[in-house]
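Right after this comes chain A.
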Amino acid sequence: MQNQSLLECKGLTKRFGGVHAVKEVDIKIQAGMRMGIIGPNGAGKTTLFNMFTGEIKPSAGAIYFKGHAIHGMKPHFISKMGIGRTFQIVRVFDELSVYENVLIGAVAKNFHFKPTREQHDAVRRILSLTKLDSQKDVMAKHLTVAKKKHVGLAIALVGNPQLLLLDECMAGLTFVETDEMIEFLHKINTDMGITLVVVEHVMKVVMELCENIVVIASGEKIAEGSPKDIVSNPHVVDVYLGES
Partner candidate 1 sequence: MWNTNRIILGIMLFVLLAIPLFASSYIVYVVTLAMLFSMLTASYDFMTGFTGPLSFSHGAFYGIGAYTSALLTLKTGMSFWVAMPVSTLTVFVFAAIVGYPALKLRGHYFAVTTFFFGHFIYLVLLNSRDITKGPLGLGGIRPPESLFGINFGNMTAMYYLILFFGALMVVFLFVLVNSSIGKLLVSIRENEDLAQASGVNTAFYKVMAFSISSGFAGMAGSLFAHFFRLLHPSTFAWMTSEMIVIMFLVGGAGTLIGPIIGAGVVTFILELMRFAPEWRFIIWSILLIAILIIEPRGLAGLYNRIRGRRA
Partner candidate 2 sequence: MKRLKTGMLLVTAVVFGIISVCSSAFAADVIKIGYTAPFTGSAAEFGTNGWRGIQMALDEINAKGVSIGGKKYTVEIVRYDSVCTPTDGAANLRKLALEDKVVTILGDHCSSVCNAISPLCEQFKIPGITIECAADNVTKPGNDFYFRMRASVGLMAPLFTPKIIEKFGPKSAGYLVVNDDYGLGLAKAVEEEFNKAGVKSALLETFERGNTDFTVNLVKIKQANPDVVFYAGSASEGAMILKQANEMGITKEIKFIGSEEMGEMELLSLAGAKAAEGTYAVALWGAVPEDFAKQVKDRFNAPMHYAIIFGYDALHVAVNAIQKAQSLDPVKIRDALKQTDYAGLQGHIQFFDFDGYKNQGKAAPSLIQWKNGERVPL
């Protein structure tokens, strides 16, 4: 297990029509890691994510999770194997209370005809962890974008994922909220041992949070390394940060 990576993709490719959205990307993610994926909009980050979670079938290449090939599997199956995710455009179960939102996350992973006491406990725990307990009876569609993001995170977390894929989870947050979120992510990484993969625009977040960064542009992986290496990589500065 030591040298085996938690998630690994080899030669992962996705074509829409004739266009390569993702082209032969290799990524290895070790258990317990905090990985960042950055790149300009339209670079193929979300497509990559969607292939990891099974929403899109790859045109070519393979994805292994804990050594099992998961490409081509249905999303709900991959989710049950231990990959949780949040969405770029925030998604919640609109006309349900926050509590029910999170409870669905718990029930979906581990079905009991009636939600068990343990499941209710887990929901409450996650709600207090994500600081949603004061709003647990509010209908999710009435929340602010930031709070909805927390709900999305809570739904993913309540299923005890080993790997959490976060698609632009900071977008739309204030600086203070961003700091809190970074702290929170650190906490779940160290305390709960959840491996994190984040797609981010806000460089500050990636710099502070991630140990390792993959840069994607036009569907191809152009660089990988520690935050420091990436910032000083002139190629990356060119395509992503804009040349000076």
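Selection rule, in plain terms: all candidates are chains of the complex that A comes from, given by their letters.
Throughout what follows, a residue touches a chain if its C-beta (ideal position, glycine included) is under 8 Å from a C-beta of that chain, and two chains touch if they have at least 3 such contacts; residues count from 1.
On a predicted model such as this, the values are computed, not experimentally measured, just so you know.
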Next on the checklist: Judged by that same contact rule, which candidate in 1 or 2 sits against chain A in the complex?
Outcome noted: 1
Checklist entry - What residues on chain A touch candidate 1, complex-wise? => result 53, 55, 74-77, 79-80, 84-85, 87, 91-96, 100, 103-105, 107-109, 111-115, 152, 155-156, 159
